[in-house]
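Of the protein chains in this complex, all but one are displayed in their positions.
Then we have chain A:
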Amino acid sequence: MSAVLEVRDLHVEFAGAEAVAGVGFELAAGETLGIVGESGSGKSTTALALLRMLPAGGRISVGSVLLDGQDLATLPEPALRAVRGRRIAMIFQDPMSSLNPVLTVGRQLDEALRAHGSDGRAKRAARAVELLDLVGIPDAARRLRDHPHQFSGGQRQRVMIALALAGDPDVLVADEPTTALDPTVQQQILRLLERINRERGTALVLISHDLGVIAQTCRRVLVMHQGRVVEHGPTEEVLTRPRHTYTARLLAAVPRLDEPSSAAAHATPAGDPLLTVSGLRGTYGPRRRPVTALDGVDLVLRPGETLGLVGESGSGKSTLARALVRAHPPTAGDIRYRGEDLAVSRAARREIQMVFQDPYSSLNPRMTVGQILAEPLIAHGLGDRAERSPRVAELLRQVGLDPASADRHPRAFSGGQRQRIGIARALAPRPSVLICDEPVSALDVSVQAQMLDLLAGLQRDLGLAILFIAHDLAVVRQVSHRIAVMHQGRIVETGPADQIVTDPGHPYTAALLAAVPHLTTRSTV
């Protein structure tokens, strides 16, 4: 088989700093190649460099990208435009922002087809229907007239794939195509990519941080670390017998759905319920057409217990979290902390604190870490100025950071360190309940593992009750005593963590579990 794409010793520089240092691989026609790595490994930069679409400041300093013998790294811009889309196309991570919101999907497909020289309006329209049909959008002919907002997230990603296929490319580069999607939708998109690869012979380069996604779709895998390829080989071999220590570490850090919960080893729930939620309802939007986000939620949380809350986007998880910290007061039902109504008691509200998903936007960029941690203390009138600074130092130590870093701004810290700061802030007013809304989903797997250890340790030391909200079932099983499954504003199932995963009682739970991408290699096989 001849190589359709050959990358030789590729180096990419950003203002003198090397982001990609000597990447090389070959891709045969109709082959599938996965590129896996953590954030900052240079995997996305490599993907963009293949089409020479690097952001401002970035340039290919050394190396070549040969597409059927033609070097894209040195090709003049007009000639390159003719290659992009027709020979090699790309799909991006965010289907929400990658489509033009003011044009109909039909127009956008038509434009892409025209750019590739398909002639005749009627012919192009027929081809557009064919493409939408190919990517599995039902009733394609009618939907051409719809705007992007009328499609769901998964459907938009399908439209993006249809756009990429408009020029019938030989190579399709997909940069984290399913990261923004729910597991069940992710599953569908991955199957679609597989089918396109199989039926049309389009070679696929799939970039992902998720080993499971790569394992399921790609026959070969490239492991990247700090701009270099550390390992390269058939997926099965790399996953079962990693030769490089980095790959081994990466594999070890991936939470596995088939591992039993380790929550009981850290803390044993005991005593009367701390938090009792009953009949919670929440609606938002215009009064005439309200959207129901919470539709009668009941739950109980005991001291020292971790309750995992799983569900797909739009299931009401985040609305529930925000209702619990009174950020969006619910429309009906009540939340009690040790029998005290949260709507009345300020002291009870202090007991419930929250850890946010995004470690970048959840810390005020204008304040130092010390100021950020002191804020809740000031707000609740805990201690005076002299007492606050030792408390801040204590909090930083608790989350494994150097107390001397209190004077620095959040931008001086990495994502994982910022998340530690977020946890320290939540611990500041000495709460007994921690609401964690997707606390690890924005982090790399190795950092994720450290964060889970930290939370477990804090639970053991402080006897915290934790409501752990996440979409990743493997992570939730690992940390939770019990799991509650949320669907369309209701909790459809609650039970011991291991039982929910091994023996789901509700069909929705079973569907969620089936969608989790497995590493092809299970240690027991």
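What we mean here is this: a contact is a pair of C-beta atoms (placed from the backbone, for glycine too) under 8 Å apart; a residue touches a chain by one contact, two chains touch by 3 or more; residues count from 1.
In the analysis below, contacts and distances are computed from a predicted model.
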item	value
Among "D-alanine--D-alanine ligase", "Transport permease protein", "HPr family phosphocarrier protein" or "ABC transmembrane type-1 domain-containing protein", the UniProt name of the subunit that does not appear here	"ABC transmembrane type-1 domain-containing protein"
Listed residues A:M96, A:A141, A:A252 or A:A379, member touching the removed chain	A:A379
Selected residue (touches chain absent from view) among A:A270, A:A327 or A:V344	A:A327
Among A:A428, A:A470 or A:A497, residue touching the chain not depicted	A:A428
Identified contact with the non-displayed chain, of A:T245, A:S313, A:S361 or A:T502	A:S361
Touch residues of chain A, complete complex, unshown partner	322, 325-327, 346, 349-350, 353-354, 356-358, 361-367, 375-376, 378-380, 422, 425, 428-429
